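Note that this complex is displayed minus one protein chain, with the remaining chains in position.
Each chain carries a letter (A and B) given by its place in the written order, and its residues are counted from 1.
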Amino acid sequence: MSADRLVGEAKAVATGTADSGGTEPRAGRREQVAGLLQRGAVFLVLAVAIVAGAVAFGSSFASVENFRNIAISSSFLALIAIGMTFVIIGGGIDLSVGSLLALAGVLAAYGSRQGSLAAVALPLAVCGAIGLVNGLLIARARMAPFIVTLAALLFARGAAFAVSDEGNTTYLIKPGMAVTELGQGTVGGLGVPVLFALAAFLIGLVVLNRTSFGQAVFAIGGSEDAAQLMGLPVARIKILVYVASAMLAGFAGVLVAARSSSGLPTLGAGLELEAIAAVVIGGTLLSGGAGSLTGTLAGVLLLGVIQNLINQVGTLSSYYQQVVSGAFLIVVVVVQTYLSRRRRL
Amino acid sequence: MDEATLTRTLPAQRDLRGWLGDRGVYLALALLVAFNLAFTANFATVGNLRLQLIQVVPVAIVALGMALVIGTEGIDLSVGATMAIAAALLPLYLGYGPWVAIPVALAAGGVVGLVNGGLVAFVGVQPIVATLGLLVAGRGIALVIAQGRLTELFDPTLAAIGTDRVAGIPITVLIAGAVAGLVGLVVRRTTFGRRVVAIGGNRGASVLAGLPVRRTLVVVYVVSGLLAALAGILDTARLSAADPSFVGLLIELSAITAVVVGGTPLSGGRVRILGTLAGALLMQLISATLIKHDLPDSTARMIAAAIIIAAVYLQRPRVAT
Partner (left out) sequence: MDEIETPTPVLEVRDVSKRFLGVVALDRVSLDLRPGEVHALVGENGAGKSTLIKVMTGVYQPDEGETVYLGQPVSYTRPRDAQAAGISTIYQEVNLVPLLSVARNLFLGREPKSRLGLIDTTRMHRKAAELLAGYGISVDVRRPLGELGLGIQQMVAIARAVSTAARVVIMDEPTSSLEPREVERLFEVVNLLRARQVAVLYITHKLDEVFKLCQRVTVLRDGRLVHTGDVTAITRLRLVAAMLGRDVAEVQAHGVTSFGEEHQRRDDRPVLEANGLTRRHVLDSVSIGIRRGEVVGLAGLLGSGRTETAKAIFGAQPLDHGSVSVAGRPLRLGSPQAAIGAGIAMLPEDRKAEGIVPNLSVRENIVLAALPALTRAGFVSERRQDELVTTFISRLRIKASSPDQPVAELSGGNQQKVLLARILCLDPKVLILDEPTRGIDVGAKAEVQSLIDDLAGKGLGVLLISSELEEVVEGADAVVVLKDGAVVGTLRRDEIGEDRIMELIAQAGRASEGGADG
């Protein structure tokens, strides 16, 4: 029985009922503006920041060279933030990504002794496994994502130190190995990590908005009970999301190691919080069910631009960057909360 | 029977799993102490006991405040940054004497808590995001105040607080003990304590029962900020040095671990003070045991991870299906 035939029958039922019942008024103007603002604020602020930077610092900010640098330094956070967006839209959170990046970097350098393939495969496999454990504990054992990924953070950080002998041994990637191209190469003037970030963004965009999987993630974050009753494979999707997040963080770690030709276990501290900040600033609701990857990308770029602007000042200590980022996050979230409360019917 | 009946739970969490989730920390602590008594040299000496207690003081104090916040189903990620702010302010005001500098540093902690509490209670921002913002901004503020530098302190009062003993017990330990007693009393016997667990247990019900929910939430975060500042002050006093880059780094994780492992669920509604202390002690002892047996710090972290998972796994509510 196809939907079309039923529609036909339903139409037959409807003829004769001459009322206009079931018509809902269009969303009021104020609600429309509020919605637009909530989704679009980050782009506006990003544009303002870029323009302000160009005006204040001229060519030292607004040069191709500088933008390239911002792009590269943002690309690692971007990869992580893309995974984090899926996790948060699905109603969860992943605190382990910073430590996974460090672990992956150490493993990449460690594995590079067996060749470039090992340098990439080993960290991805390990991070994927940790992501799988996260997903299983969260989806099947129904434990809180916050605490599960917190434990994963501790575990991964510990493992990173363990592999690198408490930080005493720094594995190096031999120069000239194929894997270093991933981090240090350029294509058409753009660093390879930037290309990977863009590719991940585009793929993520398609998956999130144009596949059943993506819709399911939205549904689960919006109302897990309803998603369950509507027949979605909730546990499976949640597990996949955590595996994806972990592997993206792992891949980012590989790229960092490839770029610096070494694996340091101390990297990535606090990166998960930066990623969360980028995602939230980009308009994704922390409570889940709504969000956009484009917003996340803008949020990542915004954080990168802020850091760059503060560096430009030179005399200001770089600590101000943290203050500004933190204050910014708070302002954005306050505005988001306020707007979403006004729209609630 | 319909959904409404599913508010009913299993009578008597007196089965093993429930008991382990609630009180397992004491068992683990006992086992660990036993192990050390048997296999670790110089464990049962006064000197060692003192050392362990001194080292656990900052985490314990922060964890006490964290327990209250978690009791309301919230979280405070900014405690480490608050410690750093307090530590950074001390050298600036020591010129006026320690009894000016200490209250100023405490007040700063209170202000951070006020901002957190205001965001959570009045604006409705989720605690994890609000305190995350303060964590990022706060650490930056601390670094700006101290210009990123480690500062040495030369104040006899402060040094005395940090290192002296009364009747053989270090003053910092006495202070921590007093705080624990106070917080425990508040939770058990005062109206404020009742409100905290009610809000965490069912926020909607608390509003409809006429509880001053917003006021209570603000106070809880202020207390957390004050205690974090206190921990920062004591830590600085002990070292006679303030290092804003490292003071309180990652302490929020340790505090949350101590609270959760100690039997206070993240979902709020119940606060176990004694358990929190035991949790802090347990994590400290694990670390110390590993060091004494020449096992690397990284192992300590991985074990901590496993313990957290075990503790939370046991705390899962049983739902009828």
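Everything that follows uses one rule, which is that a residue touches a chain if its C-beta (ideal position, glycine included) is under 8 Å from a C-beta of that chain, and two chains touch if they have at least 3 such contacts.
Treat the numbers as computed from the prediction; the structure is a model and nothing was measured.
The omitted chain makes contact with just one of the residues B:Ile128, B:Ala198 or B:Ala278: B:Ala198. Within the set B:Gln126, B:Ser206 or B:Thr276, the residue that contacts the chain not displayed is B:Ser206. Interface note for the absent chain: among A:Gly185, A:Gly222 or A:Gly270, the touching residue is A:Gly222.
In the full complex, chain A makes contact with the omitted chain through residues 1, 3-4, 6-11, 13-14, 17, 19-24, 26-27, 206, 209-212, 215-216, 218-219, 221-223, 225-233, 289-290, 345. Within the complete assembly, residues 1-11, 189-192, 194-195, 197-198, 201-202, 204-212, 269-270, 320-321 of chain B touch the chain that is not shown.
Methods note: only the chains that are shown with their structure count from here on.
In this assembly, the C-alpha centroid of chain A lies 30 Å from the C-alpha centroid of chain B.
Contacts from chain B toward chain A in the complex involve residues 75, 77, 119, 123-126, 128-130, 132-141, 143-144, 147-148, 253, 256-257, 260, 266-267, 296-302, 304-306, 308-309, 312-313, 316.
Of all residues in chain A, only 93, 137, 141-144, 146-148, 150-155, 157-162, 165-166, 270, 273, 276-277, 280, 286-287, 317, 319-327, 329-330, 333-334, 337-338, 341 touch chain B in the complex they form.
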